[in-house]
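The other protein chains are all here in position, but one chain of the complex has been omitted.
Lettered A, B and C in written order, each chain numbered from 1.
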């Protein structure tokens, strides 16, 4: 199990790398949301392999088909079925992975858990499973944008040791991100990141990095303490992505070095740099990352997600085979030396799914009974 | 909502800082698990305020009462109700917090979300809500220890800028941790951490830090990809704790600086330092933090959680009042200058709840149909 | 598990017949809902044993304590903890039930499922577990009444073979119901039902019956096809009550004897006997029981629930003991010869929990995006 995400906006995904198709069902979308197949396809194209010379050479059109739940261009409130057929499969490339366990990959784990596995292309542990996430996330993004004016944007902040320098994170645009092959809006860093990826590929090796996520105009007042806080749900969503090893919100790990007097975000009458959702109140800083007490206050959300280097590399590695005997593996398939740029739209999709779900949860009870006192908002 | 945690082992918690009581219902425990009130109480005592000169001076016995679900010293398979009455409440201390929003605290957020709030002692946003988590977690810990031999241990790795140096994390004992007032098993660092907390208190300020979590002998094969991976569930659990800003597993953010050839954990025939749950197979290293493909492989889990400095400080801070007017607040209540040492048992409790839940999920289907081929485990 | 009910309005209950206490946590209530302890208590008093000469002679004050989630007389949006301590326990009466399985009771089933059981007074299988349901239901009832003007009322329609004749079900009042010891608003039938209960008690036997449930002004448009239809959720809620064997909505089993041309409820411009929630549209009849396509249309909900005769009787019965040997059991404890009258407030409570939950689910997305065409409602 574990393939259904969300509570009110629920996404179920399916599909293996070399199966017939991958896709999802999105249940719980409000009726009346415009759905444009081209926009959906555009998000999938950002995730698609083979989109440029930096990524895996697998060629997939990744053409999405809308199977249900949309009528006359609008959601009907019934489940939206989305499907992408798998096209270019070279299962033969993976035959040795049937016999050997790739270090730090899911091979051994799946055999332990399920007793056997579909080894072709990594099966369900392949990044192709994220197609369903991106397709569903595109609908959630549209919901949030139309209902709340929310803008969700992610980019690559670091690859290996090359770090971007972004003076005004809130001003970064989708165009700036997409103009870079590695999805880094700092052009100088972008060029050096490309080099780092090429070097790794040339060495039969791989690199990791960090994705930055910024959400401007998030719905305010969402998040459900004590367990289902915004940062908790975002952390789960991000750590559910393949190859992730860490999550930070706001000041993150660095914030734990500071004292409270420095770390605290003073409230101020507006204008203040970070407006809260409460009329007339802003914040002088945003170490909170837009979340206080587990609830969005209207200020931008600001997160970082750490991705490890791709586990599958073409250099020879020591490992064991299925019988537990020592073996040497040099992977033959087509693999990204760096998944971080392609992770960008996936991070955005997961953020959209989390926020849309929490928005609907909050909306179910918001303003149902008027606040008791005049000074309340 | 948001006060129910888990799927098969479900914990519902309730209670405000200055209400009648705090507690929880634990639903889904297997029948026949021995329950010892003294062990439960011992875990609560580790979390309790006023346990030593470093923590808040609030005096609470925090005496737990078992209301149901235990008969002749064993769980019956029915829900276990646990309750702790609130005793020492000085609500008067908090009267100014009714009118003003503490920076970086939940006050403004709760007013935005709910329209008004129980301001006394922070109400539900007080750390007293974690009593229910610790009580439930004690039962989950016992379940895992008895069923799988699992040992869950956390400690303070850093306070402000003072960092512990632990040569062998897997060898740290509960006694070593509890011997330190700040729960740091490195005695030298422990002394310097104490000083850092004292200095912060003297300055009317606060400090944060990092908690390290190690799980030895975790149940193998648990975790439910693609969404409910072990690291995803742990990240959610930890980020659901008050004052947390970050989560790492295994190599974490630092791991994203490495190349795959260095980062990958080679499999080896046993003996190898980190045995996996698959007979005869170990790992040369554990950058994975015990998780591959979202599933435990039997190697120890290794996580870090970042806590920000306590938001409530006694030094004057700029803020706004409920009318949105600029104001200055110097908190009068009794507050920890550093919550990190008391967070240690709470982190352990959340880890236990996550792993016990995933263990039961996995157990529901494990080995139901025999594996198809002789070389499978 | 199985002790948490609902999705947005979640109720977790706990407690055994002879444990320390019974109670519940209600998570997901909107903030600002007035909570009056006396009203809560009044609902519990309707369920309470010993309320009159017809019911079990067990004396319980069943005094409810509000532990959390209410401040200044209003819900705060945080979980509401409710507790009733058990007072009058005569466990000795039940000692023989430790050794023998009562026919058609939960004894054998609990031993099979859990390996052993708290036999005192039936433990968790005692009707005392319904206290938590009634307490939570009282809050849900209040929510629906204030938000939607919904009125939920149940009564006894049949005991053994004595059937009430109610000319206008929609006009029945709570006062009429409560004026009858057996909660039957037909005075003549009520008297004969009393006699039937007395006769059964005199014979050391028990009787069952049918409860009728009517909901006037239900929230319209609620219910979540395809699986979570209103009638599906109501059926589950009712069949989750001890001693229930059947559920009907609208025409029920009798409706399956009719032809479509007779059974269908014609739509009519208003005025019509059964107004739908759509402006200007009513129905000539209500065989639908207020539900079409799994969704409320605004017309009254109309259900029936069948209760079997109480399993525990004082006449001798053939059974087996825990060793599987033939035995004869004549129950000694205090037992209702007929649970149906006391089931009435419990049926109302479950209906309230279902409808409040579905109302919040629907509200989360209702009217978020305007309908596309002018003729839509």
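Definition applied: contacts are C-beta pairs under 8 Å (C-beta built on N, C-alpha and C of every residue); 3 or more make two chains touch, one makes a residue touch a chain.
Predicted, not measured: the structure shown is a model, and the values here were computed from it.
Chemist: Kindly state which of the options A:3, A:104 or A:150 is in contact with the chain not pictured.
Modeler: A:3
Chemist: Could you tell me which of C:95, C:173 or C:315 touches the chain that is not displayed?
Modeler: Spelled out, the listed residue whose C-beta touches the missing chain is C:315.
Chemist: Just to verify: which one of C:27, C:43, C:160 or C:348 makes contact with the chain not shown?
Modeler: Here the residue in touch with the unshown chain is C:160.
Chemist: In terms of residues, what is the contact footprint of the unshown chain on chain B?
Modeler: 7-8, 28-33, 72, 74, 77-78, 146-147, 225, 360-361, 363-365, 368-372
Chemist: Determine and list the chain A residues touching the chain excluded from the picture.
Modeler: 1-4, 8-10, 12-16, 19-25, 27-28, 31-32, 65-69, 71, 74, 76-81, 83, 110, 113-118, 123-124
Chemist: Take the complete complex as the reference. Which residues in chain C touch the chain that isn't displayed?
Modeler: So the residues of chain C touching the missing chain come out as 1-5, 13, 101, 103-113, 115-116, 124-125, 129, 158, 160-161, 200, 203-210, 220-229, 231-240, 242, 244-253, 255-261, 263-269, 276-281, 283-284, 287-289, 292-298, 304, 306-313, 315, 317-320, 322-326, 361-362, 366-367, 369-373, 375-377.
Following the convention adopted for this analysis, only the chains that are shown with their structure count from here on.
Chemist: Can you check how far apart chain A and chain C are, centre to centre, with Cα atoms defining each centre and the answer in Å?
Modeler: 44
Chemist: For chain B and chain C, what's the span in angstrom between their mean Cα positions?
Modeler: About 38 Å, centre to centre.
Chemist: Please set out, as single numbers or ranges, the residues of chain A touching at least two other chains.
Modeler: Answer for chain A, listing residues that touch two or more other chains: 361, 369-372.
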